[in-house]
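With one protein chain removed, the remaining protein chains of the complex are shown where they sit.
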């Protein structure tokens, strides 16, 4: 639906707190980070970029949990279930 | 000072009495003839054209008189004088 | 290099559906092979992008009227015989914007582009013409820079500009400066290259990382506000081609991957030789910066123009020597075998993805557009 | 043909004044012969008009950077040797506006222009390239017309378009359609033509009435609101040249009188050969319509472009046969001897006026402009 | 590639070995003889599926059905014509995303219009359109806004910025749509049987996961909000299969690294501050859907191209041959449309699904159209 690209926040823009610089594979672009004003963004954080705006801050923990789950796929079902729980996928509201 | 081209009036322009068509060596252009409104222009008349306007009606008689004078140049002085008078060059106001 | 990972999808789909889909696919291929009809009443940007729209324009407007056996071949350069000498002859106009970009400018493009079209045809580039269309108001200083750059590029490629022409059009009638070059080369004896001669089993190589010119120019326009350390790959290929052809007898076809990128060249080969070309995505050399910019913009580097890279089709025996020659040549360090020629499905380019799937790499209609979805 | 009517002005002017004026004239000639300096910071329309400004641009920007013995000769086409064959090679871009005009269009111009540059060099035109720069929005129908016209012109001139290129630029980046053609011809054995070989005593001929193309295009723009029954003279000269060169051994130089008209070509000859060319105004064929339009606009037909007329410099012995050959050839019925080559004053073109006076016919700076005074 | 190394959040999710393991698990979960149909709501998923050849990993009895989540594909022809009409007004420079340039209206696309008389240019971000407005005060810059809730916040933020700067030559032609009413329309459509949904990952960064709860609760279909790398989708299919195998029916979030359960409150507020729901809006192929699109609020009337310019607003019937509606609802596979690949191709699109790279028809035509059978045979050589 919407092309979103993960980019690393590598710089700020002087006197323009709404802006930040992201890097994608060594390529830099100024983007607007105002939609994440409540996220306490820091250099080194990764964000999802869409049409020049950062839409969300990417969680490395969540990513690693998914990868751990995928690693576990070759292993018995029980391990897999543990990995799945860690990855927090099962998102019934009550579980949050 | 000002490029003026003799052209023959070869056509009128329907419903635009200010305009006429002149021909110069087979080439036609619409021009404005309003500056000669008092001259009773007719097709076949020659006019002097400058920047798209007819500035004056050309007198064939005057032209022929000059040519006659030029023809006479080879002839004795008296004949020349006659030709010169005919050509009306000597323009003291009183003589008009 | 396997074409599809059949291990997983072992089950066959319901017979009827597969048969129907197969019929549709065959119908589509018939439509694709028919002479295309030009539907547009006016020229659009797509007609100049080197993809399907350009081919349709050529097929519908130019070939029916100007066509002859030489022109109809639609190779990078025409092969001619004049006074008993085998010559190659080619032309290209250059309308790049901006005129100056990291790594090059319209001047060296105009030389290298024509040098390369001669070189990949198997000719030694010798003489170039240069036709300038200048816009009223173009800075003389910029013209001097462009011409100086042409002079350097010509010297580097060992060619001479021997005839020229200059026209000036009113402001608004051009975008600064357009250059046309045409070039003459003498065919290297014994060499016969043709896209149509690709055969199943041949290997497909590229001479270096792809898409750097196109990405550089796109970014140099400044509109995308993207900052990447990437420079144009503009370079003459004549030296590399000469080394390759002298060392490897089994080279079947060469093409410089300009407008439309490597994907377009591969499609041209697949169609000309009625074969399929199967590319291994993981093997295609792409610099991180090109990949990053392409990701941000949602475009595919396979379609992005190069101006100093070529695709080579080489017989099985010649593949390793060819790769060695290319890698030994300056600018060819990252040359790679990116795929191979197969018999089926004829006329199509397939890509084995990094992910292990298979997909088509078709011609684009026009330029790849930055997209948001 | 006498240069000045000395009968009348027998008395000599005061010695001192003549000497001073003479010094000034000599100083001017020294300045004219020096390599001109390009003073403009930006390209103006004059740089494309084929006159002094164009020459200055070439001398100041192109030759110092791209120059080589072939290019430096600045002939209509370069003479080359490739693989042992003597070739002529030339290029021109066509940016005419409007694209269609009575008697022709940009398509046949693009073919004939390059055919003629080859022909007047003493070559048999053979192969052409065609590079199109199209403006977004250009009507496909118009493109088809142009290409069809190119095809007809190519067939008429016996040449083939063997390689091509199409670029599209954004609306406002061109004026509909620009075409570049480059051409290759094989030199006719034994023929060596060069403007520099004109010698005092040679006769100067034109192959037909002058200025018809330029006047036609000027009027076709519609801005001048002048209505004249005049059509472009666009035509291939190759047949006529071939007939001439085979029949008359004494042809020294040929030039097609395009941008800048006959006056410009004569100046180029006078300068290249360091001779004077003396033209008899009454002998120059000009149609009444061209004369009439030129009068209305205050311009001189000698500077108006032709696209199917050439100037020939012929040794005294060859003059009458040459005139006969030209007149016998279709399109050459009104060929005429318009002047002769003299030794002094070197580098200048003089005109003996109908009125019996003498004046210089210099290069114009740019295009002749319609004027009111 | 994963583990303690630096994450790029891309290549890590394209690993063929993991895909094979996952595919094997999916195959294990298939009940013999049962057909599974999952709809990926989002065109981005469709694109990924074809671009990476993901179907090669799925057993033949799992079918992915392409949904309505391509913002370009659902724009009705009349809106394209309206945009061209605005672009024709004196002094107007129209801007939009590259995606829109080739979308056919009743009388051609933006590219065709440019070939006639308009000046419609691509921008990467609405902020770029705003920058043009700043640089060219003598021109009127109109931004044609398209997109779901993912894109609407960028338009909203740009409008707020334009007002803060007092720019008077910037206008928005709003065509933002909302995803939930479209999903509901599909669920209510009688001719479709689905076993579950791959939820749209990027829309969900804004709206969160709660809005999908009604699908599980009221319609009894599992939903997995999915990321856009091929392993994300494959894992999401696996999760759907597992819910079915386990007899569960819930909203799960596979894409937790990007999608917060509650979305982005700042983005939602920006949308709410600048836009309001239209009573109804036409979706190409799906017809009129209530409360399914956004327009500017009255407070932004002077920025609203629909008010400032005289927009004809004529409804253009889709071409008769066009079956985009069926494809968007997942009733037909792209190649089942009668004009697919013959009259309707990327160079001569009849329907919008053939234009956007996210459109199901374009994705299948560009990437998927070949006989897997024959390729498999050929690859054995």
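We call the chains A, B, C, D and E, going by the order they appear; numbering starts again at 1 in every chain.
The definition used in the following text is that a residue touches a chain if its C-beta (ideal position, glycine included) is under 8 Å from a C-beta of that chain, and two chains touch if they have at least 3 such contacts.
The model shown is predicted, which means the values in this text are computed figures rather than measured ones.
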Checklist entry - Any idea which chains on screen the missing one touches? => result B, C, D
Checklist entry - In the whole complex, what residues of subunit C lie against the chain that is missing from view? => result 136-137, 170-171
Item to check | Touch list for subunit B against the chain that is not drawn | outcome: 1-4, 6, 25, 32, 34-38, 46, 48, 50-53, 55-56, 58-60, 62-71, 73-74, 87-93, 96
Next on the checklist: List every residue of subunit D that touches the chain not included in the displayed model.
Outcome noted: 2-9, 11-14, 18, 20-22, 24-25, 27-28, 31, 36, 39-40, 42-46, 52-53, 56, 200, 223-225, 276, 278, 295, 297-298, 342-345, 348, 350, 352-360, 362, 364-366, 369-373
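Everything that follows uses one rule, which is that only the chains that are shown with their structure count from here on.
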Checklist outcome for this item: Minus subunit D, the contact groups are A, C, E | B
Checklist outcome for this item: Output for shared partners of subunit B and subunit C reads D
Checklist entry - Which chain lies the greatest distance away from subunit C when centres are computed from Cα atoms alone? => result B
Checklist outcome for this item: Reported most central chain by Cα centroids is C
Item to check | Chain of greatest Cα-centre distance to subunit A | outcome: B
Checklist entry - Looking at D-E and C-E, which pair shares more C-beta contacts? => result C-E
Checklist entry - Cα centroid separation between subunit C and subunit D, in whole Å? => result 38
Item to check | Centre-to-centre distance between subunit E and subunit B (centres being mean Cα positions), rounded to whole Å | outcome: 79
Item to check | Whole-Å gap between the CA centroids of subunit A and subunit C | outcome: 37
Checklist entry - If you look at subunit D, which of its residues touch at least two other chains? => result 136-137, 170
Checklist outcome for this item: subunit E residues touching 2+ other chains are 10, 15, 43-44, 70-71, 97, 114-116, 124, 128, 147, 151, 231, 358
